[in-house]
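One structure is given below, represented as C-alpha cells, and several questions about it will come after.
Of the protein chains in this complex, all but one are displayed in their positions.
Think of it as A, B and C in the order they're written, each chain with its own count starting at 1.
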Amino acid sequence: AGMTEQASQEEKPLSVLVYITGVVAGSPPYTALAEGANQFAAEHPNVKVKIYEAGFNQAEWEEQLTSLVATGEYDIVLGSNPSLPEIAVRVGSKFPKQKFVITDAFLEGNSQIRTYLYNQYEQSLYLGYLAGLVTVSDMPYANKALKVGFIAAQEYPLLNKHMVPGFLAGARMINPAIELDFRVVGNWFDANKAADLASSMRAAGVDVFAVIAGGAAQGLFRVAQQQGAYIVYHNDNEYKAAPSHVVGCGSMEQRKLVMEVLSDVLSGSVAYGTASIVGVKEGYLGFHFDDPAYVRNLPQDIRDKFEAFMQEVREGRVSYTLPPL
Amino acid sequence: MNALLHSAVAIMTPLLLAAMGGLFTELSGMLNIALEGLMLMGAFSSIVFTYLSGSMIWGVLLGIVATMLLATLLAVVTLNLKSNVFITGLATNLLASGLTIVLSFRLFGNKGVVVFDRIGSLPRWDIPLVSDIPVLGAMISGHSPFVYLSWVLLALSSWVLYKTPFGLRLRAAGLHEKTLVSLGLSPSAYRFIAFLVSAFACAIAGAVLTLNLGAFVPNITSGKGWIALVVIFLGQKKPLGLLGASLVFGFADAFSNYAQGAWNVPADFILAIPYLFTLLAMVIVSIHADWKERIKR
Amino acid sequence: MSDTAVTMHDIVKTYRETGRCANDHVDLTVGRGEILCLAGENGAGKTTLMKVLYGMEKPESGTITVMGKRVKIDSPLDANRLGIGMVHQHFMLVDEYTVAQNVILGREPMHNRFTIDADAAKRLVDEVIHAHGFSIDPSARVGSLTVGQKQQVEIVKMLYRDVDILILDEPTAVLTEQETASLFGTLRTLRDTGKSLILITHKLHEIKAISDRVAIMRQGRMVGHYETASVDERELAGLMMGKSFSPAIGKTPYGRKQETVLRFAQVSVVRRNQGRPMLKDVSFVARTGEILGFAGVGGNGLGELESVLAGTLPISGGTITHRGQDISKSDAHRLRERGLAYVPSDRLKVGSALEASVSENLIIAARKRFSRHGMMRGKHIMQHARTLIDTYSVQGTADMPIGTLSGGNIQKVILAREIAQYRDYIVFSEPTWGLDIASSKFVHTQMIALRDAGASVLLLSSNLDEILSLSDRVLIFSRGSIVAELEGERLHTVTKEEMGAYMLGMHVREAAHE
Partner (left out) sequence: MNDRMDRRWKRFLGVPRSALGSLVILFIALAAVFLLSFLLSKTPARTLRYFFIGPLQNTYYLGNMLNTSIPLIFSALGVSLAMRAGSFNLGGEGQLYGGAFIATVSAVAMAGWGIAGVICAIVLGAVTGGVMAAFSGYLRMKWQTNELITTFLLSNAVSLVVGYLIAGPFMDPATNLIATRKIPESFRFSRILEPSNLSSALVMALVMTVVVHLYLYRTKSGYELRMYGLNPRFARYGGINSGSYLVLPMFLSGALYGLGGAMAIFGTYYACMKDFSVGMGWNALAVALIARFRPVAIIPAALFFAYIESGARNAMLHSDVTFEIASIVQSVVFFLVTSSVLQRIGTKRERG
C-alpha cells in the first residue's frame, strides 16, 4: 500500500512555509525544523520549502506571518513556538483555508491548526536526574557540594514553568538536598558573560550545568573545558562542543516529527484541531546514548542507573505532575 | 572577593580597549558611536584570520587591518562626504552586524556560532612578583596577554596624546578647530587618523571577546561598544580616567554575576545593577567636578 | 630686487554664501621695513583681503607678488613658508593649552623623532618673549590670560615662525592704552629689524602714531595708499566714510537733580579654586543722569564686575541694591525683570545667537511684551524689527541670521535692543570694540542721549579716550578693587599717564603721602 501512496503523491505539488520565530542559527529546535523540511523536500521533488526567519521581536511576528499567508503561495505553515498558535488563530481567521502545524506548542479545537507539545518537563527531569547522579558522584570534576546549575539566555514561560522545575525535580530524585543555581545572561549572544557566570557558579560549587542560551552557551563550553565541569545539554547532540565535559545530551526528534507531519500533509491525514503532548513514551524525546562521548565520559555505574531510569520514563512508570504553562 | 576583582579586570579589558580607541575620536571632536560595530568587525575578522593563518598574532594584525577598512569607509563618508557622524555611526553598526553574518555564511556556511577547534585557549600569564601581593596579586596576575597589552596600549596612547605633535594637534582639533585651520593644518586629517586609531583599538577589543572563546557568536559585542562610550565620559576623557571608569563597570558587572547566585532577586534587576551603578558614579564624578567650580557663598 | 615686500594686484573675492563681493579688484603694496595701516569702515573687506594674502581665502582672480616673486598662496602653511604671518581679529588660540603649547602648535621642537621637546619649547618661546619685551609666562594657561596677553601670545606665535611680513587684524581693538603703547613699541622695533607690518585699525590717532603709510578701503574697493604724514585725521575720516566726517561728539555737562539707582556695598567675589578675590570690597553708587566710567587694565576685575552687573556671576560677599531693594542674590532673569539693560563686551558669544534671525535677536529681553497668552505675536515682532533696523540704519533684514551681519551692524542690533528695553540704568561693556569711527560715534552719541534722557549709564571700557571723553565720573579698578574715583575738575585735568599709574595700583603710596 505504501508504495502506491508514494506514487500517487508524487503528482501532488506542495509548498511549505517554515516560519521561524527567531533565527535558525544557534537554536537546535529551529535547525531541526528547517533541516527536516529541507530533507523532506529533497526526497519529494515536487515539494517546495521556504524558510523564513521572523527575528526575535514577537511584536512583529503576526504582521509578517500575515504577509506571507496572504500570498496564498503556501499550502502549509510549519512553526515551532509556544506562542505561535494564538498568532496562527488570528491570521487563520483572515485566511480560512490556511493550515498550520506547530510543534512545541499546545492548542486544541481550531480546525486549521495541529499542535504538538514536547514534554520539556520530562526531558529536563531526566537530564536533571543525570545531573544529580554526576554531582554526587566522585567523578574527576565533581565536587562534594550538592549543587547543580542552569544558565538561561532569558526567562520565558516554558523555561520557568517546565524546564527549570523539571531539572531540579530530576536532580532531587537523587538527593532531595540538591540545590539549583539558576542564572540569566540577559541575551542570546553574550558568550563571554555566560562564561563569567559559569565560572562564578563553578566557584559557588556547581559542577554540573544545564544550558538554554543559544550562542551564549559557547561561554559555558569554554569554561567547562578550561576549569573542569560537566554539562547536560537539551534537545540536541552537542557532545562535540566540549568533548570530555558534555556528559549527556537529550534528544528532541523534531526532524523526525516534521517529516512525518509533512508526509501526513501529503496524504491529507493530518488531524487538524487536535493537540498532542509528545515525550519519551511517544519517541519524540529521548537521549543520545549512542555517542561514544557518553560512554567515555560517564562511569559504568552512573550509566546503568541513568539508563534504568530512562527505561522507567519510557514505560511511564515515573510519576510527576506536568505544571500548567 | 579576589575572584571578583580578578573577573572585574577581565571584564573591563575589552571596554578599556574600545574606550581607548573612542578617546581619540572624542578628543578630535567627534562623538564616535561606531565603537560597537568596529568591535564586532574586529571580533569576527581577528578570529577568522587567526584560524586561517594559524597564528594569533597574525590573526589580530589582519583583524586590525580589516577593521580599519571599515573605519576608512566610516571616515570617508563622515569627513569627505560631510555626513552626520551619528548617523554614519549607526550605519556602521548596522553594516558590521550584517556583514559579519553574511561573511560567516559565505566562508563557513553557517550563520550562527562558528567554533574554531584549532584555536586553543588564551595563555594565562602569572606576573612573578606581583602575584604574591595579597589582593592586588589575585586581581592583576594570571590574565590573558590582552589584559596586559591593554595597559601597555593605554600608556602608549596617553604618551601619543600628550607628548607628541600628533596628539597636540589632534586635541587642538577638538578644542578649537579654527586654530588648526589658521595654522594651515587640516582638522579632518587628524580626525581621519583618529577613526583609524579607534578601529585599531576596537579590533583588539573584539579579538579579546572571540579569541577568549575560540568561537564567533553573532552580535557577540552585545552593547559593549556603548558601554565603552560611557566609560569615555565617566573617565572624563583622560587615559587614567578610562582605567578607573572601566574598572568601575567591570566590577559592577562581575558583582552582578556573583549576586545572581547569592541574592534571591529577579535576574533582570541584578542585570540592571551595572547600569545604575555606573549612573551613580557618573553623578558623583560630576558633583565633585562641579563643586570645585562654585563661587564661595 | 625691489624694495616692496608684498604686491597684491586686482584681487577679487566673492563669498559664495552671501554672494557678496568683499574685495572688488583690489590692489595693495607693502614696502620693506614699513608699517602700513589698512583702514576702512566695518565690512569694507580688510580682513578678507588679508585672509587672501594669508592663504585662508581663495580669490577668484588677482596676483600676489612677495619679495619680487609671483607666488601662489593656497594655505597658511604656504604663507608661513613665504615669511607671512597673521594675527587674527578673533583669537586663534586653544584656551586649554599653555602659552608655549599654543605658540609651537604645528611647528613643534622635537626631542627625538616622535616626542615634543617640552623644555626646548618653553625655552624657545621664552626667548621670543624676552627678545621683544613681552610679559607672558610660557607655562601659563591661555584661558587664564587677559585679552591683552592673549594678543601677545598671537604675536609671539607668529614671531616664533620668524615671519618677515606680519599682518595684525585689529590688534588694538581689545587693548588698553598701556597695552597698545607697549605693542606699538614692539611693532616699531620689528620694523627697524627690517620686517614689514600690515596693521588694521579703526583708531585714527593710532594710524597717525604708528604707520608710515595708510591704505584705505571702502565697500570692497581700495580707495588708495597715502603717506601718513601727508593726511590728518579729519582727511582720513573723510576718506574712510566717503564724506566729510568729524569724530568729535558734543557733550554738555548735566544739570538735573540726581537720584541713586544702583548701590554696591563691600561687594566681593571669590572663586573656590583660587585664592585672590576677583572683586574685593567694591563699593559705589550709580545715579540717574550720569555716565559712570569704569577703567582698568585687563585682568583686574572689570570682566567680573560686568558679569556681576549682568547677574551671571553670584557674589561671595556684600550687598547690591537697586532703587533701595536688595538684588544681591538676583540672577539675570530677575535683573532683566527689574529693567536691566546691558550691552555685553562679548557681542558674539554673549550678546547674540548668531544662527537666529535679527528679529529674534531683537526681542530676547522684551519677549514678554511680544507674546500674548504665551503665543508670540509675529506681526508685532517683525514690525518692531523693521522700525529698529530703520532708526539705527542697520545694514541687513529682519529675518537674516544675525551672524551674517558685519561686526559693526551686529553691535548696532544689540544696542537697538538694549536701548529699546532700558528703564532706569544701562550697562555698556567695551561698546566700541572693533567698530569703525562712524559706528563708534553713533554709539557714543546714543549713550549721551540716554544720559540726557535721565538714564544711569555704566560704562566699562579699556579704552581711556572713551572713558575720559564720555564719563561724568570715573572709577579706576586695580586687582579687583577700586583704587581711585575721579570727578569734576580732576576728571578734566588728569593725564593718561596718571590714569595708567592708578590702574597699576600706585594710589596706595599717594594716599600714604596725604
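One rule holds in what follows: a contact is a pair of C-beta atoms (placed from the backbone, for glycine too) under 8 Å apart; a residue touches a chain by one contact, two chains touch by 3 or more.
The shown structure was predicted, so the numbers you read here are calculated from the model rather than taken from an experiment.
Hidden chain, full complex: it touches shown chains A, B, C.
Of A:15, A:83, A:244 or A:274, it is A:83 that touches the chain left out of the display. The chain omitted from view is touched by exactly one of C:70, C:188, C:205 or C:367, namely C:367. Set against the missing chain, the residues A:67, A:111 or A:311 yield one that touches it, A:67. One chain is missing from the display, and on chain A it is touched by residues 23, 52-53, 55-59, 63-64, 67-68, 70-71, 81-83, 85-86, 94, 105, 155-158, 186, 325. Counting the whole complex, the residues of chain C in touch with the unshown chain are 310, 312, 332-337, 340, 342, 344, 349-356, 360, 364-365, 367-368, 371, 374-376, 378, 382, 386, 397-400.
Although one chain is not displayed, its contacts with chain B can still be listed: residues 31, 73, 77, 80-84, 86-88, 90-92, 94-95, 97-99, 101-102, 111, 223, 226, 229-230, 233-234, 266-269, 271-272, 275-276, 278-279, 282-283, 286-287, 289-290.
By definition in this document, only the chains that are shown with their structure count from here on.
Taken pairwise by the contact criterion, the protein chains link up end to end in a single open path, with no chain closing the loop. Comparing mean CA positions across the assembly, the chain most remote from chain A is C. One simple way to say how far apart two chains are is to compare their mean CA positions; for chain A and chain B this gives 36 Å. Separating the CA-averaged centres of chain B and chain C is a span of 46 Å. Taking each chain's centre as the average of its CA atoms, chain A and chain C sit 77 Å apart.
Multi-chain contact residues of chain B (touching two or more other chains) are absent. Within the complex formed with chain B, the chain A residues making contact are 23-26, 155, 181, 183-184, 186-187, 189-193, 195-197, 199-201, 203-204, 215-216, 218-219, 222, 225-226, 241. Interface residues of chain B, counted against chain C in their complex, comprise 159, 163-165, 168-169, 171-172, 175-176, 178-185, 291-297. For chain C in complex with chain B, the residues that touch the partner chain are 55-56, 75-80, 86, 88, 92-97, 101-102, 105-106, 108, 110, 114-116, 269-273, 313-316.
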